[in-house]
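These notes concern the structure reproduced below.
Omission of a single protein chain aside, the complex is shown with its protein chains in their original locations.
After this line comes chain A, so read on.
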Amino acid sequence: MRYVTPSGFVGKGPWLFYNLATPSELMTTNLLTQNMTQSPTPILQVQNLSKTFAGVKALDNVPLTVQRGEVHALMGENGAGKSTLMKILIGLHTPDAGEVIFDGHPLPYGDVHEILKRGISMIHQELQVVPELTVAQNIFLGRETTGGLFSRLNDRRQEKEAGLLLAQMGVDIRPGRKMKHLSVAEMQMVEIAKAISNQAKVIIMDEPTSALSDKEVATLFRIIGELKQNGVAIIYISHKMEEIFAIADTITVLRDGQYMDTQPAAGLNRNSLIAMMVGREIDSLFPESVPRKGQEVLSVRNLSRAGKFTDINFTVHEGEVLGLAGLMGAGRTEIARAIFGLDRPERGDIYIKGQKADIRSPQDAIRNGIGYVSEDRKALGFIPGLSVKQNITLASLPSHAKGGLIQDKAETEAAAKMVADLKIKTAGMHQKVTYLSGGNQQKVVIGKVLLASPDLIILDEPTRGIDIGAKSEIYKLINQLTAHGLAVIMISSELPEIIGMSDRVVVLSQGRQTATLSREEATPETIMAYAMHD
């Protein structure tokens, strides 16, 4: 038995030091034991791994070697094959060909449970927690008892053990709290605790910082450091360069399902890494644009929604990008949802081209020429069971129909043009959107919104979780849109993006508008100062 059960701690693993007093003490002790037990062979060796989906090679002869106790960054554009590789490692996919040796034994492909037991855990980008259970119950989920299905649960004991574990990690989360009351960062810590209690030897982290504040990132990195010292290998997937260089020992790059290279992080810099990833140097991420400010498209006046945002005032003009900046929870997405009719504001007015508009639903918003690309494309973006074509035309379907009957030719042409314009990589118009990579799914959603011919498009975190190459394409697209007279509201958590793209920036802090800055005024320091304004 290599993993912890609440009723009997097996003292074999490096993370089970319940008798030790302080984490630091525990760390030193462990380093010693770890050094003694650590063998020089890599913990994970992948060779010639291949996987094909619907005729598209997601992985083509990919190797990967991960050493014990290293942080191994896995990088690549969307659709490079990172997710597929990870899903094979945790047993969600079965490879077509190739070999995976984990801890000296072949990996039992497709056996999620066995793989977890042997020590590969993944912290998913979209955390997989049971919101109604407590922290402790989540940590020990599936390993509640040593007895059978009907043996008695012992919550207090679980909580005690979970508390010890969290204390050792140096995070302050009460194990009796319900998961749903935790912040994203806290949930992530619980997931890590779960992996540790699972005696994970390899922990895969997929974009772990995408919803974390700087302080929370620091905590995460400290814990990663401690895991490393204990011989745990981390496979770290992220698009954030600063993070990669701050934390990774080794970097492996995939491109279009193929292995590019593996190099020590110390030998790489930003530009050489980007070049490896995209196969081309990106000179300027943010394309030059000539501001062509036209007539006012949207004006919001004193827009308020209790507990979310208060007295928001701004205007957007044709050909202009208005950036909405702020920290998590500043109310940016909530404002976008209110403008798009997904939520009702309690107070305030929305004017479209000078006319007061009564927007009660997304239908009203679309009729008024507003398009919204959500930050959460899975929940609000696309319909998984429908094809690329059907998703793209969904918001404008009546205009491809006569008397309620869909005109197949008109529909196909409209969708095909969008696929070509946005360079959506798909095996065909009838491919289901589920099978596309994240970046291409995002493009499908953007295509859907554009096909409804909006005058104003709200892009909520349009580049979240997508790689530099696709980011650059999205930026170019935004400039093409404004060049054609569209007004754009862009919500982003990335300061360089806000500064690089926006003509004006509205800064929000805790639901209040703290500044409206011109392009010249919008420096990182100013925006940050207003974003943290009380």
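Observations, loosely collected:
The working rule: a residue touches a chain if its C-beta (ideal position, glycine included) is under 8 Å from a C-beta of that chain, and two chains touch if they have at least 3 such contacts; residues count from 1.
FYI, contacts and distances are computed from a predicted model.
The listed choices are "Fatty acid desaturase family protein", "Ferredoxin reductase", "ECF RNA polymerase sigma factor SigK" or "Sugar ABC transporter permease"; the UniProt protein name belonging to the chain that is not shown reads "Sugar ABC transporter permease". Only one of the listed residues, A:133, A:212, A:406 or A:528, touches the absent chain: A:406. Of the candidate positions A:374, A:437, A:463 or A:509, contact with the hidden chain is made by A:374. Of the candidate positions A:59, A:122, A:477 or A:531, contact with the hidden chain is made by A:477.
One of A:450, A:517 or A:531 touches the chain omitted from the figure, and that residue is A:450. If you put the missing chain back, the residues of chain A touching it would be 54-56, 92-94, 110, 340, 342, 361-363, 365-367, 372, 374, 379-387, 390, 394-395, 397-398, 401, 404-406, 416-417, 419-423, 426-432, 448, 450, 452-453, 477, 480-481, 484.
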